[in-house]
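Dumping the structure here so I can ask a few things about it.
One chain of protein is taken out of this complex; the other chains stay put.
The block that comes next holds subunit A.
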Amino acid sequence: MSARAISDLVVPGSGQSNWLITLSAAAMGFLAVFALALSVTSANLARGWSASLAQTATVRISAAADEMEAQTAIVLDVLRTTPGIAEARVMVAEDQAALLEAWLGPDLPLDALPLPRLIELRETEEGPDRQGLRLRLSAEAPGAVYDDHTRWRRPLVQAAARMRAFSVFSLVLIGAVMSAIIALAASASLASNGQVIKVLRLVGAKDRFIARAFVRRISRRAALGASVGTLAACLALLTMPELQGTAHLLAGIGFQGVGWVLPLVIPVLTTALAWVASMATAFHVLRGVT
């Protein structure tokens, strides 16, 4: 048996601290995957909401019935001659009914309702001069209101960004708690193996050798636990029902495509954290053991 193989065995494999490390790493790995999934999902949502709303706008025309067609023609003319507007389309009755269906139900008698006319705009990447457009519309068609969705786009994007920040903070918290647990477990493991340390010192082992013997065992336990926790969390995410066609947060929580590689970072990070935390603890404890 090689010296390296034996040096892996000098710390006994049994003990409560070993189970504590494995279990806590599994639990933290599980939670970390969910926090990571939430972070990725909220980032995607913010990006999606921004992208889908950033280049669209509407013009709402409120006018008397006999003036509606004239006002619409004026507005369309203004829009066609405004740089930054790629397309302007008058929403047909069916589109408006579909928009209102969620609140007023199906088979809506649109003719009986005093609804404004809506013109849907698709803007170019540069977009129009919004202030200038508003002024032109108010001058040429007083009943027309340009709406670039800023009012409700901004809070949505802010909410998604805030959610992402919370999930990243959760990841940091999980890492900190994991490090603390590893440090405590390493300390307990060193304390309960005083005889091992004594014998190793007797035969001339340096602190680095003793610390590494403990650290290797602890890191392996943490890696095992985190891998199991990560796998369990990924399986749990796969069981989430798909709500396609909606922009709801729950519709896409998890990872997509190559994004499924991301959870693999969790066991690697956990192992690295365990290595650093247990190494620091081991050197600290060994300094106090004569």
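Going forward, contacts are C-beta pairs under 8 Å (C-beta built on N, C-alpha and C of every residue); 3 or more make two chains touch, one makes a residue touch a chain; residues count from 1.
Note that in this section contacts and distances are computed from a predicted model.
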item	value
Which of "Alkylation response protein AidB-like acyl-CoA dehydrogenase", "Cell division protein FtsE", "Xylose transport system permease protein XylH" or "Quinol:cytochrome C oxidoreductase" matches, in UniProt, the chain that is not displayed	"Cell division protein FtsE"
Residue touching the undisplayed chain, where the options are A:Ala70, A:Ala98, A:Ala180 or A:Val199	A:Val199
Hidden-chain contact residue, picked from the options A:Val10, A:Ala185 or A:Ile253	A:Val10
Contact footprint on subunit A, counting only the chain that is left out	1-4, 6-7, 9-10, 12-13, 195-196, 198-209, 286-287
